[in-house]
Every structure is written in C-alpha cells, then in structure tokens.
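Accompanying notes for the structure given below.
One protein chain omitted, others in place.
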Amino acid sequence: MAIVAGESSAGAVQERRPPEGGRRDRLRLRRGDGPRRVPWVWILPGLVVAVAIQFYPVLSGSYYAFTSWSGIGPSHWVGLKNFSAIFSNSQALGPLVHTLELGFAFVIIANVLGLALAVGLGNALRTRNFLRALFFAPVVLTPLATSYIWAYIFQYTGPLNNVLSALGLGSLQQAWLGSPTWALWTILVVLVWQNAGLSMVIYLAGLQAIPSELDEAAAVDGASAAYRFRRVTLPMLMPAILINLTLTMIYALRVFDQILALTNGGPFGASDTLATAVWKQTFVNDNYGYGAALALLLTVMVLLIAAAQWGLVGWFNRRASA
Amino acid sequence: MTSWVRPGRTLAVAAVASASLVVGVGASAAKSKSSSNVHGSITVDALASSGNNLTPLQMEANAFMRRYKGLTVKVEGIPDQNYNAVLRTQLQGGGGPDVYLGSAGTGDNAAILTFAKAHLAADLSSQPWATKIAPNASGYYIGKKLYGLPMDFTPYGYIYNVADFKKWGVKPPTNLSQALKVCAAAKAHGGIGFAIAGAVPANTGVYAMEFAQADVYAKQPNWDTLRRHGKVKFATSKGWAQALNDFVKMNSAGCFEPGASGAGFDQLTQLLGSQQAGAVASPTFSIPTVESAAHLTLNVFGGFGSAGEGGALGNFSNAIAMNPHAKNAPLAEKFLAFLASGEGQHIYAAADGDPSFNQIKKGTIPAKLGISGIAKTLKQQTLAGSISWPPADWPNQAVYAALGTGVQGLMTGQTTVSAVLKSMDAAW
Partner (left out) sequence: MSYYRYTPRTLLRELVMVLIGLAWMVPIFLLLNVSIKPGGFEVYGSPFAVTSKPTLSNYSTAWQGSAVGSLGHGFVNSAIITSISVALLIAIGSLTAYTIARRGGRASRLLTGLFTFGLALPVQLGTIPLFAEMRKLGLVGTYSGMVIIYVGLLMPLTIFLYMGFLRSLPLDYEQAARVDGASPLRIFFRVVFPLLRPATGTVAILCGLIIWNDFFTPLIFLGGNSHATLPVVIYGFVAGLGTEWNIIFAAVAISVAPLVIFFIFAQRQLIRGYSGGIKA
C-alpha cells in the first residue's frame, strides 16, 4: 500500500485512511518499548548543524528587516516601517503579482505535464527507458546553462524567430525576453522545460506503486479509462502529488537565478518576482532592510501556500476515500 | 569577445580632474622601505572578466612577484554579475581580501567611499604615493582622507564603425537631428544606426547619460552639486526631461535594432562586429578587442542632444582599495605602491584598453585605443576639470539603476519620462 512522503506535515491525510494492521503495531511499539527506545541524542548532529548554519544566521539576518540598513555599515532600527512601505508602495505590487502568476502557472503546468508524461511513458512502451532519460536530462543541467541556451533561443535573431518566419508566421516575431507581455511567460517555458522531468519521475514512482490488479479489476467491472483514472489512479497517487506540489511550489516561489540570467527582471520590471526583488534590493539598490522585509514576506507566503496545498490534498483524499 | 561594461566600472567614478597622477614614484618608495617586515602573501579581489586573458590585476600581481621574489599576491577573479555582492558580504562579515578592486565615488555597490564610510576601506593618506594625488579629486577623498588608488581612465562615448559611416555618407553627429539623419541613411543601406542592449540597464543608462551630458551637464556642470543640496530635482529639470525625450525620439525614429528591448551585450558585439550597426554608446575600453576580433576600424564621437554637442564623459573608475582589517598590511601597502608606480599604472591601462591620465593630458593617447575622435575634447575637458561620469557621485547605485530600467521602460512604452525622473528622485 502506498503511503505518503511529507505526510508528516499532513497528518490528516493518513488519519482518514482505513486503519491497517501495520499502523496499529506501530502505535503500540511507540508507546511501549521502554529503555530500548531510540535515544534522543541521535538528533543532535542534525539539529546542531541546521541551527548553526541555517536557523541562527537567518534569524539574526532577519533583524535587518526591521532596520533601514543599506547593506553596509551601521544599521538603525525602524520597526515595521519597511513592511508598511511594501504595502503602501504600488511598485512592490508588481513583483508580488508576478510571483503568484509564475508560481501558480508553474505548479499547474509542471505537474500536469509531469503526470501526463509519466502516464504516457508507462510500462507498455518499448522506448520507455530511453524516453524517460530524455525527459529527465534537462533536470541535471546547471540552471545557468539552461538559461544561456534559452536566452540564445529567444534572441531576436535566434532560433525561435527563425522558425516562426520559416513557417510564414513572421508577424509573430518579437523580442521575447524584452517584451512586457511575454517576458514572464518565456521564463515559465524555461522553468517547465527544466523541471517537468523531475515531476515525471516522482509520478512514475507513484504510478508503479499502484497495484495493477486494482486498475484491472475496475476495468473488468466495465469502468471507463477516465473513470478509472479519477477514482483509482488519482487517489492512489496522492502521496506523489503532495511531494510534487510542495517541491514545485517552493521552487517556483524562490527561483531567481534563471530570471536574472534571462531577463534580469525586465523589461522595466515586467518579470520581476519577489525573489529577484529581494536580490536587487539587498545587493544592488542599497536597500538591505527593505529587501529583508520582502524576503520575510515571501517566506510567509511560501508557508501559507504550502499549508493550503497540504490542506487541499487532505480534503481531496478524504473525499476520495469517502 | 568582450564585455561591454563591468559593474565595477559602469557606474564608476568622478572627476579626478585636477589629479596629477603619479609616474614613477611608488616603486622606488617601496624599495626604500625596509623589506624585512614584508613577507608572506596577500589576497586581492578582482573581476574575472577578460575571458582567457589575464585580468589587469593578475598581470600586476605577476609583475610584482617577478620583481619581489618570495612574496605572493593571490588574485581571486570573481565573475562581474556577483562581484559587488560577494565583496560586500565578505567585507561586512569581517573578512575579505587584503586589497580589492572598487570603483570611485559612492554611486556603485563597490564604491570605495561607501566602503570607507562603513570603515571597510583603509585610510591611504599617509602612503608615500598619496601626496601625488591632488587633494581635491572627488571620488577618492572624504575630507582630506584618501581611500583609493586610481588606476586607468575610462572614457565614454559613441563607438562607431568608420567604414559604415563612410559607406552611408554620414559624419559623426553633433546634434539630435544629425543623428536622426545617420539612422535614416543607415536604414537606406539596410543597416542599423545605433545598437543598444535594451535588456541591460548598464547600457541603456550610458545612452541616457550621453544625452544628459549634452542637455544637462554641458550647460550646468555643477548640476549634481545643486541636486545634492536639494536645489534642483530630476523631476523638475528641463534638461533631464529633454535628455530622455531625445532618447525617445531616437527610439521612435527607428534608430535601434529590431527587438532592441530584449538585446543583451552579446548582440552589441554581434551587430557592431558584423558591420550591421553603425554605433554603440559604451565605455571605450572594448574597442581594441572588438577591432581585432572583427577586423574593423572603430573610432569614437562624443555625446549629442537636441541642444548640440555634449563632449566626453569619463573618470578613473577603477579604484584600488585596501581592507583596514588586512591580514598582511605591510605587503598590501607594498603592492599598492607598486600599482602606483609608473610601471604599475602602465600595465593596468595597457591591459584594460584605456588611456592613462598622463597620456590624456599630454595628448599622447596610443592610436590602437581607437579614441582619437574624442582625444581633443578629452584633453580640453580634463584640463578644465569638466570631465566626469556623474552617476559615480550619486549617493547610491539605485539612482542609476532607476535611470537604466526607466530607459528600458521608455523603449517598451511601459513608463513615461516624468515617471522615470520621479523614480530617480525617490532613489536619491
């Protein structure tokens, strides 16, 4: 039986599952194995290194969000002024909207495409191993290298426009990375191309965990393929969906080196996201305090959306098992 | 082939107009110093930006180590897009190199005076070579204290393809209407008047500054001083509005390449190198590299606007500073003294494709630098103390960034001239 990764954060998912023997045993074991229990001291190395390298530096760095620090020299406490500046400044709204647009579009497309590829490349295909490697290849490419390839493709004199004019669609030619309308979506294309393979592999593993007898039984009962997918495959796939949603969402909201390399957030901010705005404010514009406040805001957003995702998956699961 | 602009220098510096740069002092001064306490090694942070070529500071380090056996100068080349962030983080975190490449003034993330105010650049006033730098040179001094060693001089202007202009039957323009004629002539011959890297604020910013030089600074050289005192503003300056409107006119007249708003630096090289584009606004140090790579002859003309000629822009953008927490201060000082010497100054300027101060002043700029077109103006302005790169003296990098991205927005129609100028005031 397939069970969830990341279910840690979505206990509800499992709560509603029909109790199984294994689970009862586990509970009993946890309560009652006395002196032979796993010693707490085992968590020390992991906890210490995470606190020393991540939690402590980030927390002490977060202090700057409440200062007017330029990024160098002494800093002055300003309380919540940076946060109120963010919310009162309509310019900060652009990156926020772009982050959400890019984030949602990426999560949906990467997952739908990843799932479609995984289903399409099921066990029956003779070329499946080759094709899987092919779709996975962009995942291992350095993000910067990916950006260079695509920057070349999207150049005004580049391959994409060449193809368009060869197809007689010359009127569609444009400066993709320099277009206020298209810049953000060219970035989306690059992100999807690079990451759909990762989603695919996680879905593949999830699909392989589904016992084929289940699907066959439903087929024998005369259920349509669409019905089987919705009522059998999808609910069984929830764990993989949850991992994928979490990983793609965190990735999409925080990605910035590809954006900097492709458009630098331009033209005129048309593809600036919160992550690129944080980079620019902290390291380019001498507004470290403001940038730090933006970064904290982004963190809150990531946590809220993650919680919403986990809640949604839990709700879906309960409905499916009802 | 070449990088058109390096952050450390794009937003560079101020007029060291009256600075009389040293020739030949440092090395002897360094020798006279007891060398018994100078030993070991230092690290130097520098840009890694010349492809397979050695960076100027690496060449300096090699020459230094050849001269002084047993001493080690380790140059860390850091890619330019991250240079400022890396340097800042290291210095702010209490570490960093012993000596580093910064830019003069305050208008850049690696500006030495900004570091100096944060006590991250050492006071160099008592160095043996320091007295050779005039006490009023802006961009290097706070009060009477000196915080950097100027290296080569970086002129800005329009780099143009001499053969193209000849073929099109045009001359370097001295005002906007002539420039528009250049564009029309280029089009008639299937070429492009001007190439612009619209996706790179550092390049769009140079265009804006060329117009500002003609429309603002040529008439009011002290405009920035007035701005610092709050007597004028970008948003209410007729000259600045004129400058950006001139740019808009160039843009709507089709002076730039198709798809310009998405173009990067590499397209500049491509368009100029393949003889499609006639001119590019840029610092001039890229000329020798492009010339030799593409086998053409380039020259430079100065800024223009609807008001007429603007002359040249330029500064000593490359400033070498010393970390006040240097682990090996004696060796760092010895290396600085070498850089200040005639040999050191010559190595740097030659490696960078820039003239040295003496060459400008004496009118002996080497022909291979390809800047004969502005040599005379350069000399006049330098002697009159009226040459500068204004963004270097602006209070932070955000102002120039607002200008650069603003120009981008003007190209795509996302913003207006007055909104760009307002955002510059806000960043100030």
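We call the chains A and B, going by the order they appear; numbering starts again at 1 in every chain.
To be clear about the criterion, a contact is a pair of C-beta atoms (placed from the backbone, for glycine too) under 8 Å apart; a residue touches a chain by one contact, two chains touch by 3 or more.
Every value quoted in this text rests on a predicted model; they were computed, and no experiment measured them.
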Which listed residue (B:Phe265, B:Phe304, B:Phe335 or B:Tyr400) would be found touching the missing chain in the intact complex? B:Phe265
Per the definition of touch given earlier, which of A:Ala240, A:Ala270 or A:Val313 contacts the omitted chain? A:Ala240
Hidden partner sits against chain A at residues 2-9, 14, 22, 25-26, 29-30, 33, 36-40, 42-43, 45-47, 49-50, 52-62, 64-65, 117, 120-121, 123-127, 129, 131-146, 148-150, 152-153, 157-159, 162, 193, 201-202, 204-206, 208-209, 212, 215-216, 219, 239-240, 243, 246, 250, 257, 278-279, 282, 292, 295-296, 298-299, 302-303, 306
Which parts of chain B face the unshown chain closely enough to count as touching? 1-4, 43, 45-55, 58, 74-82, 85-86, 89-90, 92-95, 265-266, 269-270, 273-274
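Everything that follows uses one rule, which is that only the chains that are shown with their structure count from here on.
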Based only on mean CA positions, could you tell me how far chain A sits from chain B in angstrom? 41
Using the touch definition up top, name the residues of chain B that touch chain A in the complex. 81, 84-85, 88, 91-92, 109, 114-115, 117-120, 198-201, 257-264, 267, 270, 396-398, 401, 405-406, 408-409, 411-412, 414-415, 427
Contacting residues of chain A [partner chain B, same complex]: 70-74, 151, 154-157, 161, 173-180, 183, 260, 263-264, 266-270, 280, 283-287
